[in-house]
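Every protein chain except one is present and positioned as in the full complex.
And then chain A:
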Amino acid sequence: MDIQKEFDNIISKTQGLQAIIVSDKDGVILIQSTNPAFSLNNIDSSLSTSFAVACDQIGKIGLSKNKSITTFYKYHQMIQFNYNPLIITFIADKNANTGYLLNIGNDFEKPLSAIANSIVNSENNNYNNKQ
């Protein structure tokens, strides 16, 4: 897949970036790219579902819809973007350039919108067929 190769390219060009995951709200992964030295096995499978719920709920505090959440851990940082129905997750070292990663993530919105729209149309078609 071309997009997969392009994501591998981004990881090799960006210092500290370990993984890029594109998934839906139920955690089904569309595209996943990781640094060879990094393993996603220790990460809970409910990563995307937790973010989806948190994103929905935090949109109720009166500052309009939530766009992204950045979380800092002891050795890593994680940035997740809400491009409904897609969720993009960046996992990077704690000292990676957060602003640069936020910029890359924001740039993904338009190119991935075609995929997001296709998924929404597909879900609507499936729903209509069931009716």
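The definition used in the following text is that a residue touches a chain if its C-beta (ideal position, glycine included) is under 8 Å from a C-beta of that chain, and two chains touch if they have at least 3 such contacts; residues count from 1.
As a working rule, contacts and distances are computed from a predicted model.
**Q** Name the absent chain by its UniProt protein name; which of "Auxin-induced protein", "Ragulator complex protein LAMTOR1", "Transcription factor TGA1" or "Exostosin glycosyltransferase 1" is it?
**A** Answer from the UniProt record of the missing subunit chain: "Ragulator complex protein LAMTOR1".
**Q** For chain A, which residues lie in contact with the unshown chain of the complex?
**A** 1-3, 6, 9-10, 13-15, 24, 26-31, 45-46, 49-50, 53-54, 57-58, 60-61, 94-100, 102-104, 107-108, 110-112, 114-115, 118-119, 122
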